[in-house]
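Input: a single structure, listed below in structure tokens.
Rest of the complex left out; these chains stay put.
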Amino acid sequence: MTQIERLHSTGRMSRIVIHGDTIYLCGQVGNAESSVADQTRETLAKIEGLLAEAGSDKTKILQATIWLASMEDFAEMNAVWDNWVVPGTEPARACGEAALARPELKVEIIITAAR
Amino acid sequence: MTQIERLHSTGRMSRIVIHGDTIYLCGQVGNAESSVADQTRETLAKIEGLLAEAGSDKTKILQATIWLASMEDFAEMNAVWDNWVVPGTEPARACGEAALARPELKVEIIITAAR
């Protein structure tokens, strides 16, 4: 059996789950008070921190699923995203609209990465 | 090539797909007549049954994606979820709002697990 490691377990979820050389992060969000652009920046910064703890980084993201509370924020989120990804290492990505845990949350990003 | 096993194939989907030591379950739901708490319980019971058939169990879940028909049901779903997960083995998790296959369905959970 491939080993499973978990980090930052909260009783509800683990922020990081590592299975062999695949890393699963729980859905990341920014601060409820922030703009869409800032929530995107905060979310991506959290993802970078978690990937670093897991022994990975943003150039090793395999798949990103992005949920926006409103698709009207698509361009504002993308402007931050497009600047953040490293050319030549872009992950597979999908983006759809979904209300999130609190109405003030505008962006949630779910990451699968390689170690 | 890593072997692929499928169980409970319906013509539309397979309830269990096993690829090497990674297990993918199709989205599970409860009974349309039940409360949110009961639909969550029924969904989690189905997941336990499918994981057992795949040679796994709830302590080996890697990632859970939860769709709620209404985010107003977040606390009611979480109360059942939090009692169900085994401390120290919590999966990565994301929860967003999505209408499901039938309006009476309130909770759907999509699982990736290790064998």
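Labels for the chains are A and B, by order of writing; each one numbers its residues from 1.
Here, a contact is a pair of C-beta atoms (placed from the backbone, for glycine too) under 8 Å apart; a residue touches a chain by one contact, two chains touch by 3 or more.
It should be emphasised that the depicted structure is a prediction, and the values quoted were computed from it without experimental measurement.
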| item | value |
| --- | --- |
| Number of identical chains in the entire complex, 2 depicted | 3 |
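Note that only the chains that are shown with their structure count from here on.
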| item | value |
| --- | --- |
| Superposition of chain A upon chain B: rotation angle, C-alpha, nearest 5 degrees | 120 |
| Whole-Å gap separating chain A and chain B, where each centre is the average of the chain's CA atoms | 21 |
| Sites on chain B touched by chain A in the complex | 21-22, 60, 62-65, 67, 71, 74, 78, 81-82, 85, 87-98, 112, 114-115 |
| Parts of chain A lying in touch with chain B, wherever the complex brings them together | 1-2, 4, 6, 9-17, 19-20, 22, 24-27, 65, 67, 98-101, 108, 110, 112 |
